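Note that one protein chain is taken out, while the other chains of the complex remain in position.
All chains are identified by letter, namely A, B and C, in their written order; residue positions are counted from 1 within each chain.
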């Protein structure tokens, strides 16, 4: 018998597989497909202070081995998520959930984290710093050491829950940014959010998505994710949640060898609603194939020797 | 009859298709496959001041819809390229060639460009600033506005040939870096070099390439290339050579709509030695399908309206 | 919703660039006309949403147009190949509101879902009239099939090469009165129908989709009753809630 359980920020997960924010709604919709309690955890749709409709449609474009989305953080706002979505979720999910929080100013992040702090269903807060920092010229929070440090410090002050900062891969130096999060007191790092990408329709000769560019994810980006997890693992002591292109148990193991303590599955859920379930079920088989007894033992394994 | 010719830095190319540096050797090896004079031009293997063996092997890893290489600029050094490779090339290629130059200090770039300036076979110098800047802590030249500006200024002083700066996509703000090149006097921008990526072998549990990480290219990266070409096109007036994942005529058109004046084909040449030829042959057919009369007319077409 | 492997029992051209495909497999998750399926095509990352044209206990009929690489490839598939499909997506048309004499208006590949709808309405004892519009004669399909159901069917072609010249709305004066309408087709057509038909009615919309089952928020639209997902609370919206 192999052991697929892992520890993440002091929480024992029955397995490392976590549906990624934005690809699993607020969870209960997937209970039509399977008992979502089999999941390690899941990260709910990016939630902001105010309700947001998000970007105009079309919001989706297809690419080779991946897709672009420009959903633009559509969500009903943190208050409604707490008053309506979490109670609905409670009925079908009895594990700690990951609350994915977004904002356009430090105050917005703080506001959401303060409210979430009281939700006992939430085990970890995942702070997505890829949104444009409206107070500082629109470059995202996640692209400067200074602003990730500030955001991390600020949210850590208002919550006792573990805070994981989710970083954008669209940066020159992911290692320094991850270190700034650690310095700010982060309890973990989520890597990676989507790559900035664009698809142009040859028929209309215009970008496919109305917002012109969007977040590129899917199997195509896995090598970038592996590289970033590997580099950050060497620089920080806090755990890393790896993601980007995971669509099978092999990819989970690859990211864990690079240094991930747990792994999120994003776009794969959209193509196959059973993706996360199938990955969990395949893990023991693939572990046996590669002589792995316990997933806990392989975290960062690619760095030895 | 459609018109597939384009202008690049004052040179008329019979078509926009240019094999990318590092995937076409010094050219004459491909004459075994077809008459390489059908190419718009081609960019020869990245050449440095000193001869280089490059990185240890394995240097190649396979990814979904792409590959990682860590060749590490293996080349016989600029002197030998000029004395041996260019004369051999002359016998099979009668068009201006693009000289791809790399270096680890500004002086090395200058040294190579000075020598190349005398080669009448060379139409354009493509300065690859993705190599680590050994004098400044190892981050590549291409990741800072200041150093691309410096390199550009320095090489422009020693050559009268058009200078195109080839940028790394592994940066937070490609637009500012491209602008710094323009400010430094660059005659064009090549976009994009490879993404930094990594692949771990589940059997050995180690990175596949000896150098651990390497340059990720192939169809998987096209959306990133399109996005960067699109963004840079809005910010600079000099022409852009687009590349990254091009493997068919449709991709050429997509990059040109985004803003590329010409397009390079990299990894595709390795999988199919006839790739560039087939793309050139397919262009008229695909142009007809999408109602395009002249390629010159579509450059940046996705920006209108 | 069910996910399963479906077998192609036929895949044949029925008009210019238009194919009819019959798939065998589990149809237990289908209930309403106007629902759709989401097809995984080898070599393409996203699934392709296609409306159910008809179904029975163990087969589904769809009609699709080859407009891009995915549908081109689909049209090359042979009988007995299998396809991974999500079945039973979307809300579908509500036949309860139809009144006694509903009008169905379809344009191009908006026509297929109306076939199952016409069948259902006729089964419910209603008198059904149909307007189906195409670009030109060689693209016309299913006129015979609608007539065979007992629905009085009017055809328009934009170039006048067959029956009434013009758009679907140009045939409205031919159909007389109707109690309600259902429509599916390209957005400009839906808009014209919205402006021309005075009864209440239902509209089926298209949108680029990430998942097709409500997970990604890729297909959202604003309505007077709040934000809806075309794939989940749609594709069918009520006339009164639509914001153009």
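The rule is simple: a contact is a pair of C-beta atoms (placed from the backbone, for glycine too) under 8 Å apart; a residue touches a chain by one contact, two chains touch by 3 or more.
Not measured: the values here are computed from a predicted model.
Visitor: So which shown chains sit in contact with the chain we cannot see?
Guide: Hidden chain, whole complex, touched shown chains: B.
Visitor: Using the touch definition up top, pick the residue from B:23, B:41 or B:211 that touches the left-out chain.
Guide: The single option touching the absent chain is B:23.
Visitor: Among B:59, B:179, B:205 or B:227, which residue is in contact with the omitted chain in the full complex?
Guide: B:59
Visitor: Of the listed residues B:123, B:218, B:259 or B:300, which contacts the missing chain in the full complex?
Guide: From the options B:123, B:218, B:259 or B:300, the contact with the absent chain belongs to B:218.
Visitor: Out of B:36, B:71 or B:232, point to the residue that touches the absent chain in the complete complex.
Guide: For the chain that is not drawn, the touching residue is B:71.
Visitor: Residues of subunit B in contact with the chain that isn't shown?
Guide: Contact residues on subunit B toward the absent chain are 22-25, 29-30, 32-33, 45, 53-54, 57-67, 69, 71, 74, 208, 218, 267, 269-274.
One rule holds for everything that comes next: only the chains that are shown with their structure count from here on.
Visitor: Quick check on this structure: which chain has its C-alpha centroid closest to the centroid of all protein C-alpha atoms?
Guide: A
Visitor: Could you pull out the chain whose C-alpha mean position is farthest off from that of subunit C?
Guide: Taking each chain's C-alpha mean as its centre, the farthest from subunit C is B.
Visitor: Mind checking the centre-to-centre distance between subunit A and subunit C? Centres are C-alpha means, answer in whole Å.
Guide: From the centre of subunit A to the centre of subunit C is 36 Å.
Visitor: Please report how many Å separate the Cα centroid of subunit B from that of subunit C, as a whole number.
Guide: Distance between chain centres, rounded to whole Å: 47 Å.
Visitor: Go ahead and note the Å separation of the Cα centroids belonging to subunit A and subunit B.
Guide: From the centre of subunit A to the centre of subunit B is 33 Å.
Visitor: Could you list the positions in subunit B whose residues touch two or more of the other chains?
Guide: none
Visitor: Quick check on subunit C: which residues sit in contact with 2+ other chains?
Guide: As it turns out, subunit C has no residue touching two or more other chains.
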